[in-house]
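Data first, discussion second: the structure below is written as C-alpha cells.
For this view, one protein chain was removed and the others were kept in their places.
For subunit A:
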Amino acid sequence: MRSERRTRVTAVSIIAIVAGVAILATLLVFGVIGVGRTVVAGSETQLCGARVGVVVADDASVRLLGTDAGRLAVGDRARIGAFCVVEVVGISESGTNTAPGEDVDGGGASVQLRWRLW
C-alpha cells in the first residue's frame, strides 16, 4: 500500500518536473529565439493575437500598422504588447513578380519579422 503511494507520488513528481522544464524551455525559446514570419508588404498578419498591417516605405523602413511602433529599419525592434516584441529581420524584393516600372497594387517586398516574448 505504502509502496503504491510512493510510486504514484514519484510519477506525479516526475511529470511535474518534466512539465516545468518544458514550460521553461518554451518560454526561453519564444523569449530568446523567437518565431519568424515572412509577410508581403501591403498585407496583414497576426502577431501576438493582433492584426498587424505591414507597409514598406521608400527608405526601406517598415511600418507596422495597428501598433504604436514607428518606422523600423532592419534590426530594429518594437514592443507591440506586454509580452510581444517584434524585430525586423530583413526586407527582400522577392515578394513581387512584376516587371520593373509596372505600377502594381499589392505584392510588395517580403518582410521577415520575428516575434518573441520579450
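Here are a few things to note about the model shown:
Operating definition for what follows: a residue touches a chain if its C-beta (ideal position, glycine included) is under 8 Å from a C-beta of that chain, and two chains touch if they have at least 3 such contacts; residues count from 1.
Operating definition for what follows: contacts and distances are computed from a predicted model.
The chain that is not shown carries the UniProt protein name "C2 family cysteine protease", picked from "Nitrogenase", "Flagellar basal body rod protein FlgB", "C2 family cysteine protease" or "Sugar ABC transporter substrate-binding protein". When the whole complex is considered, the residue among A:A25, A:A57 or A:A73 that touches the unshown chain is A:A57.
Touching the chain that is not shown, out of A:A19, A:V32 or A:L65: A:L65 (per the contact rule at the top). Where subunit A meets the missing chain, the touching residues are 39-45, 50-53, 55, 57-58, 63, 65-67, 95-99, 102-108.
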